[in-house]
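With one protein chain withheld, the remaining protein chains of the complex are depicted in position.
Letters A, B and C mark the chains as written, and numbering starts fresh at 1 in each.
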Amino acid sequence: MSYIPHTYEDEQSMLHALGLQHQDQLFDEIPAELAAPALNLPESLNEMQVLRLLSAKAGHFHERRCFIGFGAYAHHIPAAVWDIVGRGEFMTAYTPYQAEASQGTLQVIYEFQSMMAMLTGMDVCNASVYDGASGLAEAVLMALRLQKKHPNPRVLVPDGVHPWYRQTLRSIVSQQGIQISEVGHNDKGQLDPSRLDEEIARGAAVLVLAQPNCWGVLDDVDALTDQAQKAGIKVVALVNPTSLALLKPPGLWGTRGADLVVGDAQPLGIPLSSGGPYVGFLACRIESVRQLPGRLVGRTVDVSMRPGFTLTLQAREQHIRRAKATSNICTNQGLAMSAATIYMSLLGAEGLARVAAVSHQRMLELSRLLEDAGIEPFFASPVFHERLFRLPVPVQPVLQAMAQRGFEAGVDMERFDPSLQHGLLVCTTELLESEDVRDYAQSLMDVIREIKA
Amino acid sequence: MSYIPHTYEDEQSMLHALGLQHQDQLFDEIPAELAAPALNLPESLNEMQVLRLLSAKAGHFHERRCFIGFGAYAHHIPAAVWDIVGRGEFMTAYTPYQAEASQGTLQVIYEFQSMMAMLTGMDVCNASVYDGASGLAEAVLMALRLQKKHPNPRVLVPDGVHPWYRQTLRSIVSQQGIQISEVGHNDKGQLDPSRLDEEIARGAAVLVLAQPNCWGVLDDVDALTDQAQKAGIKVVALVNPTSLALLKPPGLWGTRGADLVVGDAQPLGIPLSSGGPYVGFLACRIESVRQLPGRLVGRTVDVSMRPGFTLTLQAREQHIRRAKATSNICTNQGLAMSAATIYMSLLGAEGLARVAAVSHQRMLELSRLLEDAGIEPFFASPVFHERLFRLPVPVQPVLQAMAQRGFEAGVDMERFDPSLQHGLLVCTTELLESEDVRDYAQSLMDVIREIKA
Amino acid sequence: MTLIFEHSIPGRRAAAQAPLTRPCCDDLPEHLLRSVPPALPEVSELQVVRHYTRLSQKNFSIDTHFYPLGSCTMKYNPRGAHRAAMLPGFLARHPLALPEESQGVLSCLYDLQEILKELTGMKGVSLTPAAGAQGEFAGVAMIRAYHQSRSDHARTEILIPTAAHGTNPATAVMCGYTVREIPVLDNGDVDLDALQLALGPQTAGLMMTNPSTCGVFERQINLIAGMVHTAGGLLYYDGANLNAILGKVRPGDMGFDVLHMNLHKTFATPHGGGGPGSGPVGVHERLMPFLPIPVVGRNDDGVYAWLDERDLPQTIGRLSAFMGNIGVLLRAYFYARQLGHEGLLRVGVYASLNANYLMHRLKEAGFKLAYPERRASHEFIISLEWEARHWGVTAMDVAKRLLDYGFHAPTTYFPLLVPECLLIEPTETESRAELDAFVAAMQSIRHEAEHNPQLLKDAPHTLPVRRLDDVRAARELNLCWKPGESSNQ
Partner (left out) sequence: MTLIFEHSIPGRRAAAQAPLTRPCCDDLPEHLLRSVPPALPEVSELQVVRHYTRLSQKNFSIDTHFYPLGSCTMKYNPRGAHRAAMLPGFLARHPLALPEESQGVLSCLYDLQEILKELTGMKGVSLTPAAGAQGEFAGVAMIRAYHQSRSDHARTEILIPTAAHGTNPATAVMCGYTVREIPVLDNGDVDLDALQLALGPQTAGLMMTNPSTCGVFERQINLIAGMVHTAGGLLYYDGANLNAILGKVRPGDMGFDVLHMNLHKTFATPHGGGGPGSGPVGVHERLMPFLPIPVVGRNDDGVYAWLDERDLPQTIGRLSAFMGNIGVLLRAYFYARQLGHEGLLRVGVYASLNANYLMHRLKEAGFKLAYPERRASHEFIISLEWEARHWGVTAMDVAKRLLDYGFHAPTTYFPLLVPECLLIEPTETESRAELDAFVAAMQSIRHEAEHNPQLLKDAPHTLPVRRLDDVRAARELNLCWKPGESSNQ
């Protein structure tokens, strides 16, 4: 009864007040034959014991040097971020349904919406969806709602979109019978405009554009956006928010800008944590806001005209609109969103640009070292802080040998696409100093030599 | 300028408001010849870099199994304790001089005073002194003030008092020419009553009684207290607060109880942290409160008769009484005191008794295992969770060999007292499971065998 | 109210937090770069800490207030679980780290799967869903996959009692189903006649929770399960209310085929002001092939691994890029291990004791129960219809007034079928003294409602803001701050 405050006397007096003799009577409406059998569960432990157990399980991963990216990025998280986010008032509050008792959370959300709108160049951003991948599915569903009368509700997705994002998109939207077509890349790892033309010609309603794509490659998003929009196709931009400190915001892509912007804000102060919790976001034009899924906070005033915040446009949501809602999402990723807000406040535009630039700079350093050693990138395109290299040997044993040396060396891309044989995807961030990059390159060369031998 | 918020424009406009051209003019009253030379200081780093540096320095000590006690005890600290104490409102407040803006801290202190009074069996406890050892010096000085007209202001200190406590006591009280006499122990490691009689006969004003003493040994404090007080000597009890969950509170020692109680509350939720910050406490009878050093919080009411708390009896303190104060102490160990308060709230009397009893139980287990292997304790007396064993070999190499096996095996007491040759002081707490104790005994036997060979 | 943007001054930086320099990156094509930096705030570290610390103090939360929000199970969130999930070895682990180096976290997740199976009476569990609604999605998608695997394409409809949570119908639609609502009787039970009428070859399944959101246990669950199964449909259990029956009855034993659990409710993980949660799904044997991936498996050598589409070729697929909210799952695992057998079996008992006690005391205090004849589960409903009619105060007015008394309001106007309702869930971690204090506040408010209803209509009075204008918020949309704008206070 670890966290139950009742003493035996409490229990007895409360049962007595209810006119009951025994706690079992509390369950007397439950058919007796349904009673649970004896359960096989582990014994109680105290906090000390569980923490000892879990500390051993956690291990020392944080002491490894991480060169993996591929949709989840290890950046420095200022100590203040989780110290504040971990305050009971933020961490143990529910969704801010009672606005007057939740101005803290509501204002944080409003600030998050504002920051993300500025970062993406859009008018509105929601208060988070689960992650970038499920967010992409929400974005595509929303784009299709915006294309309601479209003759051919087909969705075009470049194969440079992260394969697990594509899988997620498929598992979600395929339930409604929506068709997804993948569009291949050219030899520079970019979406091939001529293949896109072919697909457009076959009819489509939505195009997803990833910038950078899952190999770190940058596309000519202006031209592609124009190409799609000219054909009446809605463009969903899929972005890494850190990159937007340097790169053109999707709101300014092409002549009219992307229609929707989606991504995962994990790089903005959210720990890797084996894969979650992360925090998806979805931004749009103000005209489309009534089709946006997820919560939204609006500024308003109280009865004495003091400014304040409240959840708004709830008529889009399941608890009001039920079967007609824009999504079934209810609980979102609130705390991670709060962390991202505080992270962005601490970094500012210049700080975030430095994080992005140094992360990228390390990749340039690494590329130079590897190219000097004869290891070439798969794609001769500009990238952002992540690059696919072609090793002279299979990747899997390299990863294992590098792990022995304390490196998380990257991702074996062959596992996701057989055409990327010997492809090692490597990512760098500002957590790595130039020295770490040199150590990595040196170790990689050693390992390759050993494997070859 | 890491934490300075000024932009160049801020600085210029502020200088302008002051009618200055350059920041150097802010220092124009300082004689030019005093200007500091070029300083040799390390370069700036950002938070990420310093944390990386310090994480490496911190290492993995927390994964070792700790069997050292000797005045600092490794107990489990509930996660809630430092989560709450680390809240900015507690951690970044100053001493609660403005009572109305400090009711949080003030109430915590009042609760600490209350809990410590109950634990020690005294009327009043102060809001902390630096640590147990400097607290002992404060206690002795206070006891002497209470004995103002004593013909022979000599202080008797058993040699079972921790040697570093004795050193600290000496460095502090010897400044005022106060004489300290050490009283030896008998072959059971207890204060020898006949030697005490001799010392009393030579005249003394204060006796320090440690329960348990630094070898874990329990004394017959009732008889000793009576023996001293009958001779007009003030008794200062030096205690481990955890032990008081089981042991008789000093307020009830002998016929009249100890006059002062001092100790270190470190075992109550304060991490070992290489030696500090810890938190001394000093408790007394209400009659003596005007001689008590350190801060005190009292309950009072506000103008609308609502209850509240404020610092009180400040006329004892240096900021009011200056040269006539009861001590020079100003800043104390506030946050550690707050941690102890929360710890005691979470444990309660029963929880604390369990911590004490399990800690002690592990020592019984260990004693049995070691005695089975032929290793006897130095002293055949009851102890509390700490015991001095006589090894068949010198201790220093044993400690080193045990360290290789992941154990902090104890303290080499020969270093402190040559008469304790081959004496290994070992302590157990509830952090150790029975299995850890068995591993320890086994490793110790292995190590001794190797050293002998 | 000051926005963080209003503390901003051009050129200021929290200098400790960014790299010391900014390299030039001239390899990036000019036309792909941004020309104007985003107007993120330019503030010092102290300003950030102070701003958000002060903001936090404007919230009610479990750590500061009793929070009897029905259907939300706002119980104590152990600090030890937070500590465990924040261990640097867990936080730093990349989702694509080699499994060899991830055995620790994988073993925790595997154990958690086993514990959840045992507690729900299910055969398979996937921890992937990020929240309850995503768990529902996974569940209904599995129902769909099941029927399709049997080429039973006629089943296009999901049945849902009117009392159900909004996520249930919204989910069914997201899974391509149409929704038919089933009425609930005055005693809180599902209308079996209506159910019988609704069932047919078009029925894919029935979604319900038991105890229902009416706060009462559906006594005819055996019958219902039989009816749905006979019609060829499957039974979905919305596990948001699992806390009520934890250790007492298991959904699997009641005949449910699939369920989700809200770990951020029953397993005490914090709600974070809106999430992250975690909504694992559990399934009956026949749905096992369809579980969402990844699932954690263990081979005969005791080696753990992520199972994916190669291991589960019929899976409904991924629901997020990686593996759900692992940080939340670790907290839930801490909780399950800490409570253990003995503790987990007590949760439902004391949650029910508190709810029944509170219901009883409020009834004594003059409040009208929605289901006066029924035993409360872990929550119950009072209706303020009478007070609304006679004194002109609404459930919302009472809710807002409660805030002044230092209590978070219960859930208002849900379930929709009870007029002017408050759904009250005290949870097992609140003391009797806290419940009694809540009753005293409710009594006092009731007295105010009779003698000074305006006091309630104007409430709250003691919070950072008075009652907010929701209509204006929706009409004059202001969803983000624009550079230059001031907060006007």
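The rule we apply is simple: contacts are C-beta pairs under 8 Å (C-beta built on N, C-alpha and C of every residue); 3 or more make two chains touch, one makes a residue touch a chain.
Quantities reported herein were computed from a predicted structural model and do not represent experimental measurements.
Colleague: Taking the entire complex into account, which one of B:21, B:186, B:255 or B:328 touches the absent chain?
Modeller: Considering all chains, including the one not shown, the answer is B:328.
Colleague: Which one, B:21, B:44 or B:152, makes contact with the chain that was left out?
Modeller: B:44
Colleague: Taking the entire complex into account, which one of B:132, B:158, B:257 or B:423 touches the absent chain?
Modeller: Checking the options B:132, B:158, B:257 or B:423, the one contacting the hidden chain is B:132.
Colleague: When the complex is taken as a whole, what residues of subunit C touch the one chain not shown?
Modeller: Given the touch definition above, subunit C has residues 7, 9, 16, 44-47, 49-50, 53-54, 57, 62-65, 76, 78-80, 338, 429-431, 433 touching the missing chain.
Colleague: By the contact criterion defined above, which parts of subunit A meet the unshown chain? Give residue numbers in ascending order.
Modeller: Listed in rising order, the touching residues are 1-10, 44, 46-47, 78-80, 83, 88-89.
Convention: only the chains that are shown with their structure count from here on.
Colleague: Calculate how many whole Å lie between the centre of subunit A and the centre of subunit C, each centre taken as the average of the chain's C-alpha atoms.
Modeller: So the centroids are 20 Å from each other.
Colleague: Whole-Å distance, subunit A centre to subunit B centre, using C-alpha means?
Modeller: 48
Colleague: If you average the Cα atoms of subunit B and of subunit C to get two centres, how far apart are those centres in Å?
Modeller: About 46 Å, centre to centre.
Colleague: In subunit B, what residues contact two or more other chains?
Modeller: 46-47, 78-79, 83
Colleague: If you look at subunit C, which of its residues touch at least two other chains?
Modeller: 12, 16-19, 43, 45, 49, 53, 78, 80, 82-83
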